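All protein chains of the complex are present and in place, except for one that has been dropped.
Labels A, B and C are assigned to the chains in the order they are written; within every chain, residues are numbered from 1.
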Amino acid sequence: MATMTDPLDPIVVAKDFPLLNRRDRERPLVYLDSAASSQHPSAVLDAMDRYYETTHANVHRGVYALAEEATTQFEAARTNVGRFVNAPRPATEIIFTKNATEAINLVAQSWGRRFMKAGDAILLTIMEHHANLVPWQMLAAEKGLELRYLDVDDSGYLDLSNLDRLMNGTKLVGITLTSNVLGTIVDQDRGLPAIIEAARSAGAVVLADGSQYVPHSPTDVRALGCDFLAFTGHKMLGPTGIGVLWGREDRLDAMPPFLGGGEMISDVRLDGFTPTELPWKFEAGTPPIAEAIGLSAAVDYLRGIGMERVRAHERELCAYAIRTLGARYGGDLRIFGPTDPDARSGVLSLALDDVHPHDVAQVLDEAGVCVRAGHHCAKPLMRRLGVAATARASVYVYNTEADIDALADALEAAASLFARH
Amino acid sequence: MATMTDPLDPIVVAKDFPLLNRRDRERPLVYLDSAASSQHPSAVLDAMDRYYETTHANVHRGVYALAEEATTQFEAARTNVGRFVNAPRPATEIIFTKNATEAINLVAQSWGRRFMKAGDAILLTIMEHHANLVPWQMLAAEKGLELRYLDVDDSGYLDLSNLDRLMNGTKLVGITLTSNVLGTIVDQDRGLPAIIEAARSAGAVVLADGSQYVPHSPTDVRALGCDFLAFTGHKMLGPTGIGVLWGREDRLDAMPPFLGGGEMISDVRLDGFTPTELPWKFEAGTPPIAEAIGLSAAVDYLRGIGMERVRAHERELCAYAIRTLGARYGGDLRIFGPTDPDARSGVLSLALDDVHPHDVAQVLDEAGVCVRAGHHCAKPLMRRLGVAATARASVYVYNTEADIDALADALEAAASLFARH
Amino acid sequence: MAGLEDLYREIILDHYRSPRNRGELPSPPAHRSEGFNPLCGDEVVVHLLVEDGAVADIKIGGQGCSISQSSASLMSAAVKGKPVTQARALIRSFKAMMSIHEASLGNDGDGEGGEAGGTDEDDAAGGTVSIEDMGELAALQGVVKFPVRIKCATLPWNTLAQGLNEAEAGEQA
Partner (left out) sequence: MAGLEDLYREIILDHYRSPRNRGELPSPPAHRSEGFNPLCGDEVVVHLLVEDGAVADIKIGGQGCSISQSSASLMSAAVKGKPVTQARALIRSFKAMMSIHEASLGNDGDGEGGEAGGTDEDDAAGGTVSIEDMGELAALQGVVKFPVRIKCATLPWNTLAQGLNEAEAGEQA
């Protein structure tokens, strides 16, 4: 019997994923796009179906048994998700949003509008996803704030040499824990403590974008030391339509509401309203109930595997991919980001000489290999790397070395099709 | 064979709803809380499962076949939902949000911030749901706007006698097409044209809250004549986690973005961004993909029944309920809202003499009858009615006269348990 | 599956139909405190006369469901004439009786104490009363099986706790 110390066996895991097991396809599917969105184990789909088929009713304020059970399951999902990231107060500090993007907008609009004033600076990094850029740009334009960026060096690591200078006058730091293009990891073991410490001295709060981190590594908000953590359900085996904001209770308590409506009030009069307590203060309207229950099932599934094993598996696959692709293509294939598998996630952005990333993805698709081509919602980083787009392969719990081999073979087909003679 | 002109047979319809058909319950379920959230036919759950099990990938920008198919299904869902409300340009005018509440907040924050200035007035009605009150109160507090309200008369109809005076200086009108407490309908046949016309003369835009209307009546945004229409998936047989904003294309085009992030940009630089076109300009981050597909299946299901028949069925049930309850309780049971079944939806707010609504709901639950007790997110209306709460029964396509009889019987149990001797 | 008879015991219905100590007390010297259940909008008003470290008199106002109103009535009967320390012990005991279920709702960080000003410090120290010694109050025990109604039952007690704090602070000032 497999135990938690054995390495994860992706072939066994993949059996739980209906989409990966369909026999009605012309060719087997090699899904290497989990950084865009992951697939779903039956346990997640079943949890949502079970909810809809046995328990559904609107949550909160319902007296009847069905509504009470729905509320219990929804709030239990919240606590479960909170425990997954080791939130000190999972029942109050976890806000369900529609995606990570909304979670970041919530902080920008609620915390940012209340606590920042003209001339204050926001420190981001050049490798942020648009989700952690545009909300701050909107806020900066509205309030006259300054935007500053940490650069990346040519190996794909954050350049922290100017940290103290950049932190001077900074009120908020927004930083991704894992780049969705370079794979670079920034966490309590790699670079984050210096940023957190500098932010503390400057009196700045730190929002961590965990969209590419929480699905792939054991996550502990206490160890990370940030004030806010945003992540998204559909990249961690969960459904679409749900994201998560974790925030330190005192921060969240001090913030004004974000969206207005039902659930988030304790009283409404004709001339105004009184917001209610955490976490509901930030959840206006009917929440994503089934989605929360699905995400909770995803968290259970991941916990069942063990996040340490998830991380170890992806580290090995990433190392294998770098070795294999390097051996086969050498200089003709550029792999962006750190070469040290300890410092990077299983996201591999590739550039094949003379072949456009969209053509790469197109040819790969013909071989059943799904990779994403484009700017990956990280246009500033693309400019910094000097490319318009990359082809990006990314792995998860169900991917195997055979998938990497299929990727390597298909890249060869692309290279030979387009080679300028 | 039943045709579209036969009345809807709720017993046949109910067979499609797994939750209503479970045999593992202690007692049959009489679900009379669809105004809070409706149940789901298998067709909706199957559509989502099928999507997750065969097609899931992140939408937009994906080159590979799976992502392309996901995008096609997602955009087809948009068009289908748009056609359901007869949107002139369904592919660009339908914005997917997380619920109706977000849809209204979108208009308040984007249109309201851009086009309203201190001293302008917002005209709402006293019977609005908090979702159509609090966003405007937040905007009013931020920008120094005046809030005005249309009152309801003692029969539950909107009082339009002061319309012209109230419209003077008004820039936006927010109005529910159906009260979720009184059932009062305000549409092209009942009261709305006067409001639209007065708004046009005053140069005000009109946002209609269709959360309780679109699920229950044929809806035609062209006939309604409003500028925006908000509604929500989970009240129309669809999943949680999705809402809809329809807006006239020229209005939406003129509006700045709402939330910032991926999908809603055409370019991002370090110093700012350029938004993309409709509808994506308003859909930051990964959208509720499976939820849109589920909602589209719900729309197909409703269209299969025929919205005229849905409305006729609910009208009959409502008339039956008013007759039955009136005959059995007379003055001991207060039914709020219009008594004319043509003028009201199948939402029945009840007050039983000497019994608190929460106790009513509790005793009803014991008989398997699910009704909602509380302020129904309409506190200003509750104050106007002089009650803290009501017990609310609401019907949908699967409810029968037998359900109303069960309600009447259970009310009797409540009345006798609490009667002060 | 909990049945209605667990919730609506005869004692509860009796106190609901014929509430004890209903009314007001002139303030001052009495102290008036209001509690409010945000879930339903119901309220309990506690008029409290504290003299020589004892609850010399108590009257109840407000309106709400059978559980909140009977709990208020039962509470008034239980604390009237008792030393404040004993009233506080009863509050603690009652809230403990009601909190059994809360935890399993997942509300770890969010007891029901917040709304009406009943603070956690109330719970931290001092004696309690066992359920056997709670007399008629034990009739409310069945409420824990109906989690949404727990706030109904605790509303008057949180309001009383707040009133005692304020009344004693006023006495000392």
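Keep in mind that, in the parts below, a contact is a pair of C-beta atoms (placed from the backbone, for glycine too) under 8 Å apart; a residue touches a chain by one contact, two chains touch by 3 or more.
What you see is a predicted model, and the numbers here were worked out from it, not measured in a lab.
Q: Relative to the complete complex, which of the depicted chains are touched by the chain excluded from display?
A: A, B
Q: Of the residues B:T79, B:Q188 or B:T324, which one touches the chain left out of the display?
A: Counting the whole complex, the residue in contact with the absent chain is B:T79.
Q: Return the single residue from A:T286, A:Q362 or A:T400 that touches the missing chain.
A: The single option touching the absent chain is A:Q362.
Q: In the full complex, which of A:P41, A:P275 or A:G374 touches the chain missing from this view?
A: Of all options in A:P41, A:P275 or A:G374, contact with the hidden chain holds for A:G374.
Q: Would you indicate which residue among B:D46, B:D220 or B:E249 is in contact with the undisplayed chain?
A: Of the candidates B:D46, B:D220 or B:E249, B:E249 is in touch with the missing chain.
Q: So that we can see where the missing chain sits, which residues of subunit B does it touch?
A: Interface with the chain not displayed, on the subunit B side: 60-63, 68, 71-72, 75-76, 78-79, 89-93, 249, 266-267, 276-278.
Q: Spell out the interface residues on subunit A facing the chain that's missing from view.
A: Touching the missing chain: residues 26, 356-359, 362-363, 366, 373-375, 379, 382, 388-389, 417-418, 420-421.
Quick note on the criterion: only the chains that are shown with their structure count from here on.
Q: Where the centre means the average of the CA atoms, what chain is farthest from subunit B?
A: Farthest by centroid: C.
Q: What is the distance in Å between the mean C-alpha positions of subunit A and subunit C?
A: For subunit A versus subunit C, the centre distance works out to 46 Å.
Q: Got the subunit C residues that touch at least 2 other chains?
A: Residues 39-41, 146, 149 of subunit C touch two or more partner chains.
Q: Two or more other chains touching the same residue: where does that happen in subunit B?
A: Counting only residues that touch two or more other chains, subunit B contributes 358, 362, 373-374, 379.
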